[in-house]
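The block that comes next holds chain A.
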Amino acid sequence: MSEPILRVRGLTKQFGSLRALDGVDLDVTAGALTGLIGPNGAGKSTAFGCIAGALKPSGGSILFAGTEIAGMAYHRVAHLGIGRTYQVVQTFADMTVLEATTTGALMRHPRVVDATAVAEEILSFVGLADKRRQLGRALTIADKKRLEVARALAIEPQLLLLDEVMAGLTPRESQAAVVLLRAILARGITILMVEHVMEVLMPIADHVVVIAAGRTIFTGDARAAVRDPAVIEAYLGPRAAALHG
Partner candidate 1 sequence: MKTIARDRNVLTLIGLLVIGVFAAFGVRDVVVLDLLFTLLIYAVLGQSWNWISGYGGNISFGHAIFFGCGAYAAAIATARFGISPWFAFPLGAAVAAVLALAVGYPTFALRGHYFSIATIAVGALVETFVKTQPYLGRANGFELPIANGFAALQFTEKWPYVLLALALFAIAQAATIGLERSRLGYYLRALRANYGAAASVGIDERRWKLIAFAGSAVLASAAGVLYAQYTLFVDPSSTLALPISIDIALVGVVGGIGTVWGPPVGALVYVFLAKAVALKLGGAGKGYDLVIYGALIVAIAAVRPSGIVGAAIEALRRRRAVREAGG
Partner candidate 2 sequence: MRRLILTGLAAILAFSTLPSASISAADGPEIKIGSILPLTGSSAQTGAGLKAAQQLAEDLVNGHISYPLPMAGARGLPNLGHAHIKLIFADSQGKPDQAKAAAEQLITQEKVVALIGAYTSSTTATASQVAERYGIPFLNPSSANPKLHLRGFKWFFRTTPHDGIFSENFFAFLADMKKKKNISVKKLAIVYEDGLFGTGSADAEEETAKKFNYEIVAKIPYSANTTEVTAEVQKIKAAKPDVILITSYLPDSLLYMKAFKEQSVDVQAILAQDAGFIDPGFLRTLGKEANFVFTREVFSLDIKQRNKSVPLIDQLFRQRFNNAPLDGNTARDIMGVLVLADAINRAKSTQPDAIRTALQQTDIPGERTLMPWTRIKFDATGQNTFGAGIIEQILDQKYETIWPFAVSVKEPIWPMPAWSKR
């Protein structure tokens, strides 16, 4: 297997007296979809925020395509080629779908005309072309999530970070989302995807990383993860047990 595009080692994050991350290790293989899972409060979103640049880690290393990005300014991480979505959707409320996507595309295409053309293409790709004149805030949840994906894709990332894009979707919408993810992978974009519910990842994830209480407890095949005792304990066992695990 080739060198991972993202390599995280010993990532820690302290909020005041609370240690949210206590040594997270994870590798993301280029061109594949890696799942990051864990029970509530395990630190998935924190780890995610540190990788994307939204949070400054307290320690550890994040190597992206050979560049150390731990603690780098948020917008610079984006320029290096990491796009992201948010768990709680963060739309540009007063912008239309097209304008919001164009805003993303402007990173690589400074002229608005060019960026708009790119955005149009991406909106067709994610299936929002017919809604491109609507305001971001007027969309359904599923469409808002699609818009977030479109905006992140518009910066033409090498690595796409998706934070619970499946949560709150109906089964039919989930299926559509899976189709979209496969299409994104087919474009050669690597995906790191956070999910709370393991089942969602099973069919699409090439690898999963499980974290609990701020630590990586499992790395490997998705099917193996559900049989791993530490993972089961983290999900089902008493919280105290997870802490010691």
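In the analysis below, a residue touches a chain if its C-beta (ideal position, glycine included) is under 8 Å from a C-beta of that chain, and two chains touch if they have at least 3 such contacts; residues count from 1.
The candidates were selected such that all candidates are chains of the complex that A comes from, given by their letters.
A quick note: this is a predicted structure, and the numbers were derived from the prediction, not measured.
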Interface partner of chain A in the complex, by touch - 1 or 2: 1
Message: Going by the contact rule set out above, which residues of chain A touch candidate 1 in the complex?
response: 52-54, 73-76, 78-79, 83-84, 86, 90-95, 99-100, 102-104, 106-107, 110-112, 115, 133, 151-152, 154-155
